[in-house]
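This structure is in structure tokens; I'll ask about it shortly.
As you look at this complex, bear in mind that one protein chain is not there, while each of the others sits in place.
Moving on to chain A:
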Amino acid sequence: MLDRPGHYDYMPWRRRPKIVWPNGARIAVWLAPNIEHYELNPPPNPRRSPWPRPLPDVAGYSWRDYGNRSGFWRMADTMEKYGVRGSVSLNVAVCDHYPEVIERCCALDWELFSHGTYNTRYFYDMDEEMQRELIRDSRETILRVAGQRLDGWLTPAISNDETTQHVLAEEGILYTLDMTHDDQPTPVNTRAGQLVSIPYSLEVNDVPLFVNRNTPADRYAAICKAQFDQLYEEGAESGTVMCMPLHPYLIGQPHRIAALDAVLAHITSHDKVWLATGRQIAQHYIDYTLAQHRSWIAEGTP
């Protein structure tokens, strides 16, 4: 067993080589709607049971199914209203089950990246060959339905195994979201290839907040605004990243959608904001700052 992921180096939050975002923006804000399908009758995994109740877990299944039928459409309209594109954390089987959802994403010019095949197929105990096949399936599916290159990755339920980041790098993935160690992109060390991490979030993620922490919708909005305000301020020193992970079955509920509206109104009322996609953030970082970060690490982060 590993005592750490071992994929990144220590980078203290002071005197880092400066990240400069396009047009002098202080902060790159990106929204990551998790568009998922949780199977009614998934196979078992040795390390995690997909559903807490005996199959079929009607309560759990139907809650999430709501996201693709109702929540997604409401969420997409709210994002369109503010001109904010999504970078979809996509269970690629959604392309086969609900092509209308993907058509809407493409019409809005959203990025699609992979969140595995189904959210009920974990990577725990998956050998490298199976991981590789699955990544290739994702790449082919996203290319087929959207004409896009697969650049980003978030393992379903963050169930990555020890080797996953290595396989991602070898398969030419640009950025991973499996680690939440930072508020800026960072280099990722792998046995081959090049991979970077860009910030996802478990702090302003609607699942931990609404499901685990019992957060009321107005408090959710206040937390997201506080997150933005702080990172916007710090971005004057060196560009920061704020990710808002969304789950249509939660944020797209009628009693919560106004909170998303309020947060997007707040963010878009600021001028030094880069409303970006995951791919754009990763590519900009690779083009302009990655080498400087690697040098600074090599020098002992003076």
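Keep in mind that, in the parts below, a contact is a pair of C-beta atoms (placed from the backbone, for glycine too) under 8 Å apart; a residue touches a chain by one contact, two chains touch by 3 or more; residues count from 1.
By our rule, contacts and distances are computed from a predicted model.
Trainee: For the complex's missing chain, which UniProt name, "NdhL protein", "Cytochrome c-type biogenesis protein", "Polysaccharide deacetylase" or "ABC transporter permease"?
Mentor: "Polysaccharide deacetylase"
Trainee: Considering the complete complex, identify which of A:Leu90, A:Leu231, A:Ala259 or A:Leu290 is in touch with the unshown chain.
Mentor: For the chain that is not drawn, the touching residue is A:Leu231.
Trainee: Which residue from A:Ser70, A:Gln148 or A:Thr180 sits in contact with the chain not drawn here?
Mentor: Here the residue in touch with the unshown chain is A:Thr180.
Trainee: Using the document's contact rule, name the residues of chain A that touch the chain not shown here.
Mentor: Looking at chain A, the ones touching the missing chain are residues 1-5, 10-14, 47-48, 124, 158-162, 178-183, 202-204, 212-215, 219, 223-224, 226-227, 229-231, 234, 242, 300-301.
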